[in-house]
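With one protein chain held back, the other chains of the complex are shown just where they sit.
Chain lettering (A and B) follows the sequence in which the chains are written, and residue indices restart at 1 in each chain.
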Amino acid sequence: MRRHGMTTRTTRRGVLKGAAAASAVLAFPAVLRAAPSQMVIATGGGKLEETYQKVIYAPWTAKTGIKIVGAPNTSAKLKAMVEQKAYEWDLCQVAAEFAAQAAQQGLLEPLDYGMIDKSKLLGGTAHPHFVMSDVAAYHIAWNTKNVKAGAEPKSWAEFWKAAGRRGLWKRPFQTMEVALMADGVAKDKLYPLDVERAFKSLDKIKSSTLFWNTGAQSAQILIDGEVEVSATWNGRVHDPKRAGAPVDYHFNQALFVSDAWAIPKGAPNKKEAMEFIALAMSAQSQADFAKHIPYGPTNTAALSLLDAVTKEALPSSEANFAKGSFLDVTYWADNGDRVGELFNKWTL
Amino acid sequence: MTPRGDALARAMRVLLPCFTVLVLLYLTLPSILIVLMSLSDQTYLTFPPPGWSLRWYRTMTEDTSWPQAALNSFVVGVPAAALSVVLGTQAALALTRGRLRFAAIASACIVAPMLLPHVIMAIGLYPVMLDLGLLRSYTAAILAHAVVALPLVFIIVSASLRGYGESLELAAMVCGAGPCATFRHITFPMIRMSMAVGGLLAFATSFDELMLSLFLTGPGTRTLPRLIWEQMNAYLTPTIAAVATLVLVLSLVLLGAAALLQRGRIEGSAP
Partner (left out) sequence: MAGGYAWLLAAPAAFLALFFAWPLVRVVWRGFTDPVLGLGNYARVFGDGPYLRVMLNTIETAATVTALCLLVAYPVAYVMAKTRGRWLQIMAALVLIPLWTSVVIRSYAWMVVFQRRGVLNDLLLATGLVDAPVSFLPGALGVHVGMVHIMLPFMVLPLLSSMRAIDGTLLRAAEVLGASPTKVFWRVFLPLSLPGLNAGVALVFMTSLGFFVTPALLGGPQHMMAAVLIEQQANTYLNWGMASALSSTLLVVTLAIYVVYLRVSGGAADAALVR
């Protein structure tokens, strides 16, 4: 017990080196073992995991005989397991901006792009330590009972001027970008963010804005008419809209965000994890996924496997992708903490 | 009934029960709303639901992870509550009766686990449980929940102990009763109500604890709040409300059974 207590403190560097060597020895039997009988994959859970179960886990198990166990992707846990070298996950899917942050802290294993084919991937989605798996959109949505057809905001500038109440995420990521677009910054000139200008823009709507906390909440306030218009993610309003809920949305000036596959640094079943990611990133897997959940493929070859109706709902289909822009995960990895502090201060 | 009851007291005799009824309504209102929402025929939570159906109960029964998680919650909660009652009562006795010089500091330390955000406890406990080889076991969750629930028992039992003087205990000891006999025959009967209340609150704390469970349980040992959280991250469907309703019904049945047992015992013991 004391041994572990010491490793994370005092003479960090020296002890860490020793610990790394020790763990390499400990991990040795794992290397000798032919293949693991099961792998633990951490994701956001719920419907996402159910879909992966159907379209990737099942084919993977059929192909390799390795069973997949799901786990929730509690982000702090990634840091705990890498620091303690006690791996619960063989690989994980996390928000891309979080993956960028984790990569910067050295918590992720470099990916082997010899095994994962990145030739067909959208530009900017293949990073050394993580690869973006799907494209979601943070976009304008409105309650169709309260906002008349044709009166819906076409841009963030109109969203800012919309009558009634509006909803935005209670976090700086994405909300800052949207505030800048509302103030007239072009979608391809967002970074580095002009933080001052974003806050001035947010000041204009502060009193009429409900800052929501979770994606589920954003959908709920829209559907219940608590707000007239709100920013939300397309996966949140797609199903309710189909089920007849009074909500609609479009992709104009949408901000594209991603989840990403990554492997915890030092995780034992690295080779199998890479193979899994290669399968998950294949055109077929990505297309199958997009049929169930409206998050678009990052593998452009997947689009040709999908019909027009499905593609219409996907942020990364040709028509929709041109309407918006990608979140810069590197900017947030470098500035997240600082901008987050300013954002918290602004909200108080 | 006192003939001397003044006007204020008379007014209170009417007002207080009315007020109590209102407060009890307030306490039950969210539960009623949740039951109604669980019967919705929509795929999202909304109130009042446009139509009624039992589809979410069907969805839930098709998924075996719910009963497993509910069972796990009891497997973790009951021992955690028992452990915190035993340790919390010991601490309360020591600090109220022990005349320790550092009692103020000690009681502050015992209460501290309740104050800290659980994420910090989780980050700290993760490596400790790892070192002990307990990670992802029921034991890890039981120990962790006992740490955060112990202060509840400590505070409630201490209050009760301070409410009684220690003269009765002293008298018993002077008469030659050993410490164990004194506790059994004198102290325990006085504080057992507080111990029961403390244990109940401790169980409720464990039953609704999320952050420690997230860090310390595994897929096989995950508790109900963790499963709810995992499900809610994806979609907020009425399944969650259906689960909450079932837990509610179950707890009402348990409370009812406890009440019946108690009454049976009292009637049975009557001459």
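One rule holds in what follows: a residue touches a chain if its C-beta (ideal position, glycine included) is under 8 Å from a C-beta of that chain, and two chains touch if they have at least 3 such contacts.
Computed from a prediction, not measured in an experiment: that's the story for all the values here.
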{"item": "Touching the absent chain when the full complex is considered, from A:Val40, A:Ile68 or A:Ala102", "value": "A:Ala102"}
{"item": "Residue of B:Ala82, B:Met114 or B:Leu168 in touch with the missing chain, whole complex considered", "value": "B:Met114"}
{"item": "Sole residue of B:Leu29, B:Leu54, B:Leu71 or B:Ala181 that reaches the chain not shown, by the stated touch rule", "value": "B:Leu29"}
{"item": "Touching residues (missing chain, whole complex) on subunit B", "value": "2, 4-6, 8-9, 16-17, 19-20, 23-24, 26-31, 33-34, 37, 45, 47, 86-88, 90-91, 93-100, 103-104, 106-121, 123-125, 127-128, 143-144, 146-147, 150-152, 155-156, 158-160, 162-164, 170, 173, 179, 190, 193-194, 197, 200-201, 204, 207-208, 210, 224-225, 228-229, 232, 236, 240-241, 244, 247-248, 250-252, 255-256, 259"}
{"item": "Touch list for subunit A against the chain that is not drawn", "value": "5, 8-9, 74-76, 79, 98, 101-102, 105, 107, 165, 170-171, 210-211, 213, 217, 220-221, 224-226, 336-337, 340-341, 344-345, 347-348"}
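Note that only the chains that are shown with their structure count from here on.
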{"item": "Residues of subunit B touching subunit A in the complex", "value": "42-47, 119, 122-123, 126-128, 130-132, 135-136, 214-215, 218-219, 226, 229-236"}
{"item": "Subunit A residues touching subunit B - in the complex, by the definition given at the top", "value": "1, 3-5, 8, 40, 44-49, 69-72, 74, 76-77, 80, 83-84, 86, 88, 214, 216-217, 219-220, 223-224, 239-240, 243, 245"}
